[in-house]
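Quick notes on the structure that follows.
Only one protein chain is missing; all other protein chains are in place.
Coming up: chain A.
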Amino acid sequence: MKVTITRWDAIAHWRWQTRANDNGDNDDENDDDEGDLCGICRVPFEGCCPTCKMPGEDCPLLRGQCTHIFHLHCILKWVHSPQSKGQCPLDRREWVGL
């Protein structure tokens, strides 16, 4: 017997590649990992920052040299505020976006 798929309406969801070794495979175990939240707004990366309405490309992520990742809008707003002294909010190292 030969089975041919003529059409397949599948459903998938997208995620950000947040880890260096993240290749989309076998990561089921960290689905709801705490690490998937933006450290500033505490919204998952795949959600959007408080100022945005649309997730995804409209509200991208930004990774710093310190390897911390935030919503782009969140970290820029933080870095531009005077009390931040241009530091990463998690480890107080100087924030340099990659």
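The definition used in the following text is that a contact is a pair of C-beta atoms (placed from the backbone, for glycine too) under 8 Å apart; a residue touches a chain by one contact, two chains touch by 3 or more; residues count from 1.
We take it that contacts and distances are computed from a predicted model.
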| item | value |
| --- | --- |
| Omitted chain, identified by the protein name its UniProt record gives, among "Rab5 GDP/GTP exchange factor", "Geranylgeranyl transferas-like protein type i beta subunit", "Anaphase-promoting complex subunit 2" or "Cytochrome c oxidase subunit 6B2" | "Anaphase-promoting complex subunit 2" |
| Chain not shown, touching residues in chain A | 1-17, 22-24, 28, 44, 46-47, 53-57, 60-61 |
